[in-house]
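All protein chains but one are shown at their positions in the complex.
Labels run A and B following the written order; every chain starts at residue 1.
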Amino acid sequence: MHERVEVMRDLLDKQLVDADDTKMGRVDGIVLEIDGDKQPRIDHLELGFIVLARRLGPRVEKWFEAIRKRWSVRKSARQIVPWSKVLDVTAHEIKIDVKAMDTPAFDWERWMRDRVIDKIPGSGDDD
Amino acid sequence: MKKALTLALGILTSVGGFFDVGNIATCTQAGARFRFQLIWSMVLATILAIFLIEMSGRFAAVTKKALPDTIREHFGFTFWLVPFIVLTLIHILVLAAEIGGICFALHLVTGLPLQAFALPVAVLVWLFLWRATFSTIENSTSALGLITLCFVVATIWHHPPVHDVLRGALPSLPQDHASNYWFIAVSIIGAVIAPFMFYFYSSGAVEDEWDPSYIPVNRAVSVIGMGFGSIISIAAIIVAGIVLAPRGIQVDDYHQAALMLTSAFPYWGYVLFAVSMGIACLGAACEVALSMSYTFAQTFGWNWGENLNPAEDARFSLVYTASLLLGAMFTLVGIDPLKLTLITMALSAAALPFVAIPMLLLMNDRHLLRDAANGFISNLAAAVIVVITIVLAIVSIPLAFIGGS
Partner (left out) sequence: MASVHVELINGRRVRDANGKVVGRIGEIIARRRGHDYFVEEYHLGPAAFLEKMGVSTARMIGWRRGGDPLRVPWQQMDLADPDHPKLCCTLDELKKMQ
């Protein structure tokens, strides 16, 4: 990891990959911890549509939250990645120490796999 | 050998992205109403398309990333949001038009009503995307797409007056029906320079694992691929000009367009037209649906790729599934496919700046592209493209009202 990082350019909206290089979303939000007068520290990354919605304005966030409550299969809309889980920051992606399949980001993949795909013929193998 | 096969990507993008329902609609109308006068519009559109496709491919070869991927990452979500929404809407409309084209082809051959085919066609395309890998889709639609050469054969058979054809390749002012003339001219450009083409092409280059050594091949593919599609489209204008114009057939309906091959091929004319249209639209439908999936997946950072097991990229597959269903709805409820196509082409032309401007900003970024960044000629072309796309954006919708029919 580099000594110096430009947070907006190098971290925000960056592609996240897991330990196996599986893509698992983008950095939708970054949270700084400011402890009193101490130097602010990058605490964690955030993923999720709700985080994106908030970037567009508080009204969009409320509207989105209402929709999410009605339709989502997810347990939580926002995924938090503590900075301690970050393995590497490269020019193209941020690698984190998780397994994509276990994360909320892959809720839909799991749902599709369990409810839909396993029931459709021809989905188990690749050409 | 693999590089030679990448010609297949170029030809697919050409058959699917270039000669699709939009081109069929605009070129047959152009030929039927103005004979060879609008060939210049196709020539101009081809030149612009070659530059843009070359840039898309070069970008993917060097950065190993596709365009939508980089646009959000580089410019941020808020900047990308409006283009993303606009382009998604256009994608859906174009997909609906392509599905309408396939349905019409089937209707022409069987005589059954268009609406009957809407859902079966959507399922057929879906099945193709679900089961096939990217190279299978690439290769099969390119091979089948060669049937569209029948338009070129028809052109040769008709022995068009070469002098008139060449004169049409130069811009000219219309004698009458000026607003319709300009509407079709703009629609031709909108039909050729379709946003989904560039996103599909750059994503496809990543799927095919291009690297900087592909840059020369990419240049060849851009010229040959787009040139191929262009020749077929110009052939369609010429044949329509020779067969339909003298009879006063205006092509207000795809049935009228289907007549155009019956002089050169008395027995097979209808069938050839139907098969050409069906296959071209099938290739395009695959491209547009995939382009939507690529754009969504890359915007939100999901796993993506035709070569992945569907369980690994469920959301990617979900997008093309949903968009195919949505696209089929238009034909199902009975929306006239030709009118849908023409309106979509005008809207597509209006949305071009959203595609062209971010792309051109990226092509100049030396951090991303190092020595492969745009040189003077590419930037000159880029500047011209931006100006033209902005002009098109301003005039296309008013023209649709005044000059459309």
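Please note the rule applied: a contact is a pair of C-beta atoms (placed from the backbone, for glycine too) under 8 Å apart; a residue touches a chain by one contact, two chains touch by 3 or more.
All values derive from a computational prediction rather than experimental measurement.
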item: Among B:88, B:179, B:309 or B:379, residue touching the chain not depicted; value: B:379
item: Option from A:12, A:81, A:96 or A:112 whose C-beta touches the chain left out; value: A:12
item: Interface with the unshown chain - residue positions in chain A; value: 1-9, 11-12, 28-35, 39-43, 46, 51, 54-55, 83-84
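Quick note on the criterion: only the chains that are shown with their structure count from here on.
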item: Inter-centroid spacing, chain B versus chain A (mean Cα positions, whole Å); value: 34
item: Partner chain A, residues of chain B touching it in the complex; value: 64-65, 69, 72-73, 76-78, 81, 130-133, 136, 300-304, 307-315, 317-318
item: Residues on chain A engaged by chain B in the complex (per definition of touch); value: 8, 12-16, 22-26, 28, 52, 55-56, 92, 100, 108-109, 111-113, 116-117, 120, 122-127
